[in-house]
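A single protein chain has been omitted; all remaining protein chains appear in their positions.
Right after this comes chain A.
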Amino acid sequence: MSKGKVFVVTSGKGGVGKTTTSASVAAGLALAGKKTVVIDFDVGLRNLDLILGCERKVVFDFIQALKKECKLNQAIIHVKQISDNLYMIPASQTRDKDHLTHEGVKEIISQLAEEFDYVICDSPAGIEKGAKMAMYFADEAIVVTNPEISSVRDSDRILGFLDSSTRLAEEEGKRIPQHLLITRYSPDRVESGEMLSIQDIDDILSIPLVGVIPESRVVLDSSNQGKPVVLNSQDPAGQAYEDVIKRLLGDDVPMRFTEIEKKSFLGRLFGGR
């Protein structure tokens, strides 16, 4: 029996890019040939289906599968317009998150881990039940942080929960590997001293960096179209997500888009700064 790897994408604070990241990481892993399923844990505020462009294919959901009101396979959507290897399970839009029970979530995740190479759990914001459940059965965590004071503080809170409130922590006393993903980074604003730098964030959170996604207009554009940013290989944000996938798969890829782009000689002469 092969055992897939379970990732949680979490942050504490809302609106920092968890769902964008879950969609791009899942799509990127699938395109790299890994059979991947991504689960939306945000019960009542389903959105991953929109970001993956499969909102019209939703029939059954996570809670229905958990409560055995449908077969697990019926709740799994094949996102084949992106990749043959990509699958997703939508959150329930109408049911209560109290239906998320340890036993139920455990059963589903362990079944998925047998069938898939990667199981990505897209956590809701906050530290309530949905977020706790999304992280509980994870083997590794991706903590999404904006270079912004409240996001860094909330990430630190989440790191505390990741240390103590996962199955591996409670049963085996192990700390699951944690990866920091900085999103919406603007090197020029860091240079001018109005944005926390990668180093500043590292000094406070001190967990290994898995990637830095630069601020990009393309992210909104991708959401509008239901195509994860990682598919846009022309844009720095898409390329930065491609690098994240390579690092998750064990390649040592240097960070890009973390410094101000040097302007050409003529650009410097006429561009002004």
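Keep this in mind: a contact is a pair of C-beta atoms (placed from the backbone, for glycine too) under 8 Å apart; a residue touches a chain by one contact, two chains touch by 3 or more; residues count from 1.
Simple rule for what comes next: contacts and distances are computed from a predicted model.
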Listed names "Fe-S cluster assembly protein SufD", "Cell division topological specificity factor", "Phosphate import ATP-binding protein PstB 2" or "NADH-quinone oxidoreductase subunit I", with the criterion being the UniProt name of the chain not displayed: "Cell division topological specificity factor"
Full-complex contact with the absent chain, from A:Met195, A:Val210 or A:Ile245: A:Met195
Which residue of A:Val59, A:Ile204 or A:Leu220 touches the chain not shown here: A:Ile204
Missing-partner contacts on chain A, residue numbers: 149, 152-153, 156-157, 160, 190-197, 200, 203-204, 273
